[in-house]
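Note that this complex is displayed minus one protein chain, with the remaining chains in position.
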Amino acid sequence: MVESLRIDLNCDLGESFGRYVLGEDAAMMKLVTSANVACGFHAGDPAVMAHTVALAKAHGVALGAHPGYPDLQGFGRREMRMSPQEAAQIVLYQIGALAGIARQAGLTLRHVKPHGALYNQAAQDPELAMVIAQAVFDFDPRLILVGLAGSELIRQGVAVGLQVANEGFPDRAYLPDGALMPRGQEGAVITAPESVARNALRLVREGVMVNGDQVRVDTLCLHGDNPEAVENAKAVRRILDAENVEIRPF
Amino acid sequence: MVESLRIDLNCDLGESFGRYVLGEDAAMMKLVTSANVACGFHAGDPAVMAHTVALAKAHGVALGAHPGYPDLQGFGRREMRMSPQEAAQIVLYQIGALAGIARQAGLTLRHVKPHGALYNQAAQDPELAMVIAQAVFDFDPRLILVGLAGSELIRQGVAVGLQVANEGFPDRAYLPDGALMPRGQEGAVITAPESVARNALRLVREGVMVNGDQVRVDTLCLHGDNPEAVENAKAVRRILDAENVEIRPF
Amino acid sequence: MVESLRIDLNCDLGESFGRYVLGEDAAMMKLVTSANVACGFHAGDPAVMAHTVALAKAHGVALGAHPGYPDLQGFGRREMRMSPQEAAQIVLYQIGALAGIARQAGLTLRHVKPHGALYNQAAQDPELAMVIAQAVFDFDPRLILVGLAGSELIRQGVAVGLQVANEGFPDRAYLPDGALMPRGQEGAVITAPESVARNALRLVREGVMVNGDQVRVDTLCLHGDNPEAVENAKAVRRILDAENVEIRPF
Partner (left out) sequence: MVESLRIDLNCDLGESFGRYVLGEDAAMMKLVTSANVACGFHAGDPAVMAHTVALAKAHGVALGAHPGYPDLQGFGRREMRMSPQEAAQIVLYQIGALAGIARQAGLTLRHVKPHGALYNQAAQDPELAMVIAQAVFDFDPRLILVGLAGSELIRQGVAVGLQVANEGFPDRAYLPDGALMPRGQEGAVITAPESVARNALRLVREGVMVNGDQVRVDTLCLHGDNPEAVENAKAVRRILDAENVEIRPF
């Protein structure tokens, strides 16, 4: 008898700030099982965080922290050279801040996923990955660390004793080493909903190739910052439902 | 038989930022029983917070959050008109952030004391005081809320079910309603160590007069942001020791 | 022979930030004669400012600085209690910053209009109004100071020797003293395009009543931060054109 496949669907949410609205949060909350909530450094502010936590609660979506570099203008996508210790401190600070906001809603955090340049650097740099993983563990050893499938961050998460979730990106092209093709390059971002959906199904069934090794995928990242993304997310859900893949939190 | 008097001594600490050093933290940690640690909005950054938490741990000083307005240039001393809800959100955010940093050191928070303009506004404004008290309670109902002795913040803290600590200022002059004389006015700040020490003893013995009522004082605020402050703190400890006042955490 | 009426139309622009897009800048630039550009404190960043300056240049729209409080989360709409001197310094800083960006495009500034809470406080507080007016004069005595029609800011601008522009708001209700009805109150904001247009025409013809005195209006503020605003702006232009009011920079 075949074990049925299952997958978590996650989305970066709560990335508005003050008067600035970004993302289709209300629509995406209905489509995902895990919400990665910005913590005020690359996006989000205490009011946005409180609103996003309430939204996750209303939809029964698992709550996670999405810490990034302190760079609102650059949306956390510009590399900063801080020491690994400084990086760990900003991660702890942001996880704690979101956990504080979440307590008023009676929620606790279930996972942590670094954002943007911090995510990408932690996918490659063992020392950075290690201190981030340790910070997450120190905050709460039951937290799940979400990182690029097969990356250094996943390795270090396992090493410090955390549960990890290998993340796949159905709307992005991959390099042979498992890294994402940089956004600037042609073909890096996949926009057609049916292509995204097919990629999603393939990622669930076959995982990601990382230097020739097959790495399973535990969660798919669904972007939510434009109306098309909602269509993509729906297309992904349709194909997974049609193929009897169970959608549930990791 | 006479019950012996006792008092907590607190100090605002961790108010450095990046390369900027402020306060005699190492000296003051030896002299106080409670540390109110800045949380990155009016002062402090994740690295300073981690350092300050470690210092408190090394000296066995009780750890508290010291949340303020998001105004580093004004050091949280300039009033901002945010909605009570926004104020509650920034308080939760900051308490959480410090709690996150503290977890890496294995510490939990024991108290919360708002800073600067937020402290002063919460001493007078019932709605603001209430939402702050509720935020502290929601974060952790065992936290102790520190506020100006006899103020609205103390009243609302009691109302929501928190333990509270009435704070006295031995280096400040009081108005008849229990408010502090504003810093700008003549005689508002007391600098001679012996005067500060005598005031400390009087506050412990007699409390503060608030509109004709005597309000007991649970904790004395010792400033630590200049070398003289260390002398004042020592003078306070000397007089309290000489008069058999027990110095211990509230 | 009757002198034909004329009016300037201004809009607050460049209020995006980083990835966050706010306002229909491209559409509004075609409809106004003066652009008030955010300077990075309440909104805007150096990249947004450069883009907005280029847009103003392309459309031949007069360029002005729109300095506000350092409060991105609150969009500069939350009162801050800084000293008049501090307020003057942040105004000079922001005017200078925009002037720096504008130089790369070969443009100079023509006017300054404070934003949000700073605008409203300067409309009432003589000392604040005076230091702001002086700061504008010190930057460049040829700058035109834009303020609420008949307000303290206008009075102080005249007193320091600046040219001033009395501003009217066709989409807002007024109080008898010439102040705007606060946004929270019912009827404070007028949304129907034909009502806004009629108000615009009335403001041009009759000015604003300030404590019983008629004050002429030199410029109308057209909001540009929602699609309806563009419709309002077009309606205003239509009625002014139909009534032979000349639309040109003050």
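Each chain gets a letter, A, B and C, in the order it is written, and its residues are counted from 1.
In this section, a contact is a pair of C-beta atoms (placed from the backbone, for glycine too) under 8 Å apart; a residue touches a chain by one contact, two chains touch by 3 or more.
Remember, predicted model here, so these are calculated numbers, not experimental data.
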| item | value |
| --- | --- |
| Which of B:Leu22, B:Ala35 or B:Ala65 contacts the chain that the document leaves out | B:Leu22 |
| Listed residues B:Asp8, B:Asp45, B:Glu86 or B:Glu152, member touching the removed chain | B:Asp45 |
| Residue touching the undisplayed chain, where the options are B:Met28, B:Leu72 or B:Ile154 | B:Leu72 |
| From C:Leu22, C:Ala35 or C:Met49, residue that would touch the chain that is not displayed | C:Met49 |
| Residue numbers in chain C that touch the chain omitted from display | 40, 46-47, 49-50, 85-86, 88-90, 92-101, 103-104, 135, 138-140 |
| Residues in chain B touching the chain absent from view | 16-22, 43, 45, 47, 72-75 |
| Footprint left on chain A by the chain that the document does not show | 70-71, 73-74, 78-82, 86, 117 |
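Just so it is clear, only the chains that are shown with their structure count from here on.
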| item | value |
| --- | --- |
| Copies chain B and chain C touch via same or different residues, half shared test | same |
| Shared-contact residues (touching 2 or more other chains) in chain C | 73-74 |
